[in-house]
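What follows is a structure written as structure tokens; I'll ask about it next.
A single protein chain has been omitted from the complex, and every remaining protein chain is retained in its original position.
For chain A:
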Amino acid sequence: MAATFFGEVVKAPCRAGTEDQEEEEDERRETAEDREVRRQLARKREVRLFRRQTKTSLEVSLLEKYPCSKFIIAIGNNAVAFLSSFVMNSGVWEEVGCAKLWNEWCRTTDTVHLSPTDAFCVFYHLKSNPSVLLCQCSCYVAEDQQYQWLDKVFGSCPRRNMQVTVLTCRHVTDYKTAESTSSLHSPFLKALKTENFKEPPCCSLLEQPNIVHDLPAAVLSYCQVWKIPAILYLCYTDVMKLDLITVGAFKPVLSSRSLKGLVKNIPQSTEILKKLMTTNEIQSNIYT
């Protein structure tokens, strides 16, 4: 039994293991077939990092091969659209790798326009300044794949002299507050940073209980452990699909040190964003 932040008692699985004898017997009954199925599943869920042009996988981690001083990661379709229209249209970006992974959440339809069908996480560096690395991640990276992703991207001994910026979105109902969600002015931006990040953030920090989830949380934890300055800009929105207003909520990030030099043409960016919206509109008749 465990108590949650709000004092509610919930039954949590005990990691110390049970002393239940029955469980041990069940495990012994595992056949070779079970093991084979488990092996196949593990292989299916493997995170593979490779260069698309040569179709060869990277032997070392991405950051070992392409060391950088600025690493900007966009996770989720709105964050990816923001980087595509505001950052990637100014300057020439070269693709240096992509991460391919499969899990039960995978759907290829959403990634058709934003990233190529076969890859879900694409990495780019700026041709004029190869120390700036960018990641567009439009897929969901499951809990068991996050460690692999981090290992293949950051490596086991990352450099500390780089700055990591992560952009992502969550539904506003995830924002822990005493007010009701209808009184919140969504979308809004909140920040969460590691200890070594000394710059002032572009928006207010996420208040307690400052809980973040999934890949952004894994990246932040990794950076905290390895003392890498990192900041997560989290946009709370009530529209999870690609939305102009939600993408617009990321604009304050353009004034941060990481992105300042990279953005040149804002009016053109807004045009590109509008085009992206119309091509991605999925007709839904469920809601009127």
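As a convention for this text, contacts are C-beta pairs under 8 Å (C-beta built on N, C-alpha and C of every residue); 3 or more make two chains touch, one makes a residue touch a chain; residues count from 1.
By our rule, contacts and distances are computed from a predicted model.
Entry comment: the absent subunit's protein name, as recorded by UniProt, is "Proteasome subunit alpha type", drawn from "Multifunctional methyltransferase subunit TRM112-like protein", "AP-3 complex subunit beta", "Probable U3 small nucleolar RNA-associated protein 7 isoform X2" or "Proteasome subunit alpha type". Interface note: of A:Gln40, A:Ser57, A:Asn129 or A:Thr173, the residue touching the hidden chain in the full complex is A:Thr173.
Of the candidate positions A:Glu64, A:Asp151 or A:Asp238, contact with the unshown chain belongs to A:Asp238. Contact between chain A and the unshown chain involves residues 4, 6, 8, 10, 173, 180-183, 185, 238-239, 244-245, 277, 281, 283, 285-288.
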